[in-house]
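The other protein chains are all here in position, but one chain of the complex has been omitted.
Our next item is chain A:
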Amino acid sequence: MSRGGRHVYAAVSVLAAGALVLSGCSKGGSSGGDNHKKDDTNAKRQQALIKFGDVAASTGPAAPVPGAKSGGTMEFLERDSPAHLDPAQIYTFAEATLAPLLHRGLTGYKATSDDGGKHEVVGDLATDSGTVSDGGRTWKYTLKEGIKFQDGATITSKDVRHSFERLFAPFLTKGPTYLQQWMADTAGTDYRKLLPDGPYQGKHLPDSVLETPDEHTVVFHFKKPVTDLPYALAMTGYSIVEEKGDTKEKYDRAPLATGPYKIQSFKSGKSMVLVKNDQWDPKTDPIRHQYVDRFNVTFNQQYEMSTKALIADSGVDRKGVSLQNQVDAGNLSRVLSDPKMKSRTVAGYQPYVGQININMSKPELKDKKVREAIAYALPVTPFVRAYGGEAAMEVAGGLISPTVSGYDPTFDPFGKKKKPAGDPAKAKKLLEEAGKSGMKLTFAYVNTPEGQQYSTAMAEGLKKAGFDVQRQELPAETYFDEVSKIHNNFDIFHTSWGADWPSASTVLPPTTDGRLIADGAHNYPQVNDAHVNSEIDRISTITDPVKAATEWEKLDKYLLTEVVHAVPTGYYKQVQIAGSQVGGLAYDDVLGGIDPRRLYVK
């Protein structure tokens, strides 16, 4: 290089440095505004217990949305294109977001407040949420009049029977399995033996399991008491499928709608168009509305893309909203600090609760004092920070989330709400009492940017209490396989769990029942406590959902104060944004996102 060249080089570099200097000024703080207050009201409204509704509550039409107008086209900007359209194959959050517009089941959640915070389980296609007898072993449903598929055929008990029998067919593997397991009274996938080919070879479930005495009546018979059936039947996976129109595997491409909208076209990975289903009768439906004429769905919109489009709020994006996507962590503060943008957002809880599991199978962790020392020492602030702060994560008290019936916001076993950064002094004392100061603690973390960030800071907090923390990175793809092995090397590790429906019966039994410990099972800390096991059995038979919810919360308290198998870290939250012409915007806590059924174009 010649001398002359060298000067040019130097000059360019100085310019580059100058650009950095210019851009190197920033204002402090990320999220403006007082989200705190709103979150408290969020938490408060969650204390309401969910009831099972009667005939009056289950009668349509749904209460009108204030100020709603009919007509117009709305845009949905979504990230994941659904891999399945057959309702029996739908289980994941992303796939289930559009389902409330398309499919109906025997029961459903009716929002009883306009903010989407209060709910009731009501009859959707059925006249009520179910009549239980025989201590929870028998459930009877009666179908409404005037309910039809999109092809005009009336929905009868034969279709209902078919919908549940086809769940046993081998090609349906992705949906929930609660109902099938209850019917067959088994765990795991053994339920398929009850009806190996589904209804397609002419075989049917015996009347002792599923009985359809007439066109309008469906009766479930279970061997053991089932208390959560109305919750379970409200899942998209248990929506009703027409017997005549069931094309088996091909149904996954073109399902028949029962809800207010039907699929006009679907290009996988690209787009979907939903139009009004003229066979849907609002008088039969206590849950849904049909204000918008047409929904245009665009897929493959990443969080940053959809957020930027909706922030810009121009063209068709003014009528745009995203059901799946949340405001990405980078733009979150910008959105929340601008009152104009903030007014177009809704925020609420996702059903997940994070927890640091303490591996109870490790001999050195058998001492409750040591586990308590971990619980008190552990800072949960790193976890909240890593996911974007208070707007995306709330410091958790117990294991039962605010979206679950029976949540107690005052429960704070390790003082995390007051001292989210941990209490190293108390932990140090506990550890010294146990005589284990300086003990080695292997902390497995998932090797993502978030995982790296929170694990380093958590390790720093645990070190202050006198632990010798050894961080172990695990690849994200195999993380859950590794930590759910019975014989693993890890003392503590983080997992999160989301309820399938707003009852702790889908939270505590799968994660703390000692009889379920197995490779790949969800009892990650390997809790095996006689009292917990017997309580799970006892509470599972309580048919009153309100009473059961309070009992589950008691068990939650026992677990965290007497067993200390885990340290709850955070309740997952999200902020979603919509265009300025989207009306009826509400965050539905049961859906875990914007409620599409009440949207209208302003």
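Basically, a contact is a pair of C-beta atoms (placed from the backbone, for glycine too) under 8 Å apart; a residue touches a chain by one contact, two chains touch by 3 or more; residues count from 1.
In this section, contacts and distances are computed from a predicted model.
K.L.:
The complex has one chain missing from view, so what does its UniProt entry call it, picking from "ABC transporter permease", "Response regulator", "Isoquinoline 1-oxidoreductase subunit alpha" or "Aminomethyltransferase"?
P.N.:
The UniProt record for the chain left out of view names it "ABC transporter permease".
K.L.:
May I ask which residue of A:Gln470, A:Asn533 or A:Ser580 touches the chain that does not appear here?
P.N.:
In the complete complex, the chain left out is touched by residue A:Gln470.
K.L.:
For the chain left out of this view, which of A:Gly389, A:Gly415, A:Gly498 or A:Gly514 touches it?
P.N.:
Of these options, the touching residue for the absent chain is A:Gly389.
K.L.:
I'm checking contacts with the chain that's been left out. Which of A:Thr212, A:Thr298 or A:Asn331 qualifies?
P.N.:
Touching the chain that is not displayed is residue A:Asn331.
K.L.:
Can you say which of A:Ala421, A:Ala434 or A:Val546 touches the chain missing from this structure?
P.N.:
Answer from the full complex: A:Ala421 touches the omitted chain.
K.L.:
Since one chain has been left out of the picture, which residues of chain A touch it in the full complex?
P.N.:
Against the missing chain, chain A presents residues 1-3, 6, 9-10, 13, 16-17, 20-21, 23-31, 304, 328-334, 379, 381-382, 384-386, 388-392, 421-422, 440, 442, 449, 452-453, 456-457, 460-461, 469-473, 489.
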